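Only a single protein chain was left out; the remaining protein chains are all shown in position.
Showing chain A:
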Amino acid sequence: MRKVILLLLLLCFTAHTRGKLHSPPAKPGLTSCRSPEKETFTCWWKPGSDGGLPTTHALYYRKESSETVYECPDYHTAGENSCFFNKNDTSIWVNYNITVVATNALGRAFSDPVEIDVVYIVKPNPPEKVTVTVMEDKGWPFLRVSWEPPHKADTRSGWITLIYELRVKLEEEIDWEMHLAGQQKMFNIFSLRSGGKYLVEVRCKPDHGFWSEWSSTSYIKVPDYFHREKSTWILITVFSTFTFLILMWLLHMNRHNLKHCILPPVPGPKIKGFDKQLLKNGKSNQIFSALVVPDFPPATSSNYEDFQVEYLEVYVRREQELVLEESKDLHNSCLKSESSTSDCDSGRGSCDSHTLLMAKCREAKEGERQTDRECSPMRTEAQRRLKDWEEEALNYAHAGIVSLEMSSGRVKTWPSVFSPLPRYSSSPLDQQSSLQMAKQLSLSTSSYLTQPGHSTKEALGQSYWDLCLSSKQPHLLNPPTPVCRELQAHSDVNISSIGHKRAPAGPRSPALHTTEYVEVQRVDNKDTLLLQPVVQGCGRMGGCFQMPHGEVYSKVKGVDSDNVLLLQREGMGEDSCHKSCTVSTTQKPSGCIYTAVPVRDEMATMANGYVDTATMCTLHTC
């Protein structure tokens, strides 16, 4: 009895000291079953609490087609708490019903059954023999990764089909770069960093299964290829420097052009005789004396372009609508800047300038006012004078003026510019009177307005009287009057053509196609215009009329006693003119041909009033 009690106490004590209560084992659980090659498989379980007693586990399985329960054939190969099914025990496309039983002294526990089919639990081993090498492609390195399938997986026969995946990263990076390689066993990685150290890993997966674990890491170091990059940069630098130098050189070569492009030069003054240096350094006397053209009025044959010639377009009109507009006209005409034929850069251009014109007009105006003040009936006098002048003109038209026909007569006068020329001023009085005359003339001429419709019937052309008032005193018109160049601009005064209104004895103004140049020799006291054929006067100043190009103009060679205008048939342009001009007044130019043709009623006038030699004939009293 005492022994039993002692035994019990001992047991209790033992149990108490242990601190545990024995219990049947807890339910184990199957964690996973995997097949690496679709030929074998392994199952792992996790045991529950053992209940304080040594617990054993057993795995039992049952195949789908039979009720036979088998126990796990191999508990050790796969490690602890595992069951390995070898090839003989593995059937595919067969469901396995697997249960794990935990047993201890007090009881047993069954895990939940698991149905598996081997073909669905395939998880291969990682690929093997992963090799990474650095290779070169046209000087640029790349990584070549190659591997082999896990040795257990039978891919040769097609029993298992594996697809691969690899990942790469630099040693210092965190994120991997994934590449799917498909079924191939080799892969190239490009775009490497020079001198970088790379880590490469590969894994595989069957066509319908689970991914394997990553293979062991392969390390590879990419060699430095920076020097190749450097050489490229050197090349680029050299090329760009070259190009830059060439560009600079080109710019340097063309700097003048560039300068002209960017900063166009200010056109300098082109007044003949205007010396910039003189302006800077010299005295005013010198400047102005320099301005004075020494050979003006032109005595030698010089360029016609440089001369300014006044010409007076005169036409005879019955009604003399003068007056009121004259001042206005003058003003207007002064305001107008005629620049149709003159270029801004020629010598005349400056004379044509607006300011100068205004100055001139102002002078003219003063003169006008003066004259007005002097005689308000100046106008009438002007009319009278004009009439006289007309008559004179007509007379002279008889004498030899071939035709005076103007539709829109334009008078271009330049009285004030040339008046101060000292050379030709015999006396101040003369000068004054000449000026007066000029002004009066301008006045009178200005009194004539354009009457476009007035003479359109007859003539389209204009006849120009070359009035060289500028170059000489009216009284002192020299026989060899210089040839004056027609000057356009200044005060445009339209004078109705004289030829229109048949002056009492005036010839019917025919339609002229050419302009006949007759030099005004002088104007006498009676305001009679004395004409002189131009060609004679050529020689003195050496200037000649500038003929519009392409047209044949005749110079009046002379007027003979029968009031026949002798014309000179010339060739073209200036050359012949020059030729003729060199001849003295009395001589007949050898190179010149002249024809004296009786004046006919009908004259061919050219558009600008020049007389066509072909049809020219001398006027006669009719």
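Going forward, contacts are C-beta pairs under 8 Å (C-beta built on N, C-alpha and C of every residue); 3 or more make two chains touch, one makes a residue touch a chain; residues count from 1.
Throughout what follows, contacts and distances are computed from a predicted model.
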Choices "Origin recognition complex subunit 3", "Creatine kinase U-type, mitochondrial", "Prolactin" or "Sodium/hydrogen exchanger" - which one is the UniProt name of the chain not shown: "Prolactin"
Contact with the hidden chain (one of A:117, A:148 or A:177): A:117
Omitted-chain contact residue, chosen from A:23, A:49 or A:90: A:90
Among A:138, A:208 or A:256, residue touching the chain not depicted: A:208
Chain A residues touching the omitted chain (full complex): 38-39, 64-65, 87, 90-95, 117, 119-120, 154-159, 161, 183-185, 207-208
